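The following block contains the structure, expressed as structure tokens.
Removed: one protein chain of the complex. Kept in place: all other protein chains.
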């Protein structure tokens, strides 16, 4: 299925920057296995004003198998992201994946997740608990603390 | 799906109670009664049960139902779509290639929802899954009378492009 990812790349290039708000691109156009994107924190969330790098890896059996998507470690405080590894838990990237989805769809699904966490499948237990508890100030506060604290180091 | 589910399952197993064993037995009975290989097969009910149980619990409580994919017979029986029935500028939504790029495209149509794909692409998908990639319709779970009979016209052309 490597032809499929090549066709996606061509579509992205042809559509231009305006259609690619996450700047999704292969790390090396000669090897379409590894891609990168940048997510802008959604407005109205504690992520607003921050940019988050995202890494996308295309498996051999893509699009039968979903791409794997992760953040660099210790950059994304979120109920569905494992802090220490950057691993993302998202149904679209697992059982909910179908081959008619594409890399851009996957990236946008992760961006939507920032504004709509799923407390039912947590990888960051404390943030998920704060979200379920409805303690919004503490939830926002921990995220803002992590984002400010890590940027200082 | 994610590692925490495995952790939760281990914890749950350690605290297996009489109530859980009873619930598990009841679910197993329901899967047996309404599962795929039974006269009372009810895909909507099975999907409801599956939504109620996490995938890992399903694989623990009813491993037979985790057998994925459609049978080769079903895949081989998918109606073929003649070249002149589909705009050649249309693309296969799995491989993103235009149908018209191939002089003799082998296209297949899912019998219930009617979505069309390259035969090779949909075969690969259905060898491990049972849903339409476009609309998630359970492809092998419909009774014959539910199928759109207007598609019978397409079946007449089988021999020409098979």
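In order of appearance the chains are A and B, and numbering begins at 1 in each one.
By our rule, a residue touches a chain if its C-beta (ideal position, glycine included) is under 8 Å from a C-beta of that chain, and two chains touch if they have at least 3 such contacts.
The rule is short, and it goes like this: contacts and distances are computed from a predicted model.
Looking at the choices "Peroxisome assembly protein 22", "YbeY metalloendoribonuclease", "Ribosomal RNA-processing protein 41" or "Trafficking protein particle complex subunit", the name in the UniProt record of the chain not drawn here is "Peroxisome assembly protein 22".
Shown chains touched by the hidden one, complex as a whole: A.
When you scan A:7, A:25, A:74 or A:144 for touch with the missing chain, the hit is A:144. From the options A:36, A:91 or A:126, the residue with contact to the unseen chain in the full assembly is A:126. Within the entire complex, the positions of subunit A that touch the omitted partner chain are 124, 126-127, 129-130, 133-138, 141-142, 144-145, 147-149, 152.
Throughout what follows, only the chains that are shown with their structure count from here on.
Centroids built from CA atoms put subunit B at 28 Å from subunit A. Residues of subunit B that touch subunit A in their complex: 1-5, 55, 93-97, 121, 124-125, 128, 131, 133-134, 136.
Across the interface of their complex, subunit B is touched by residues 1, 3-4, 7-8, 11, 63-64, 82, 87, 89, 91, 94-95, 98-100, 102, 121-123, 125 of subunit A.
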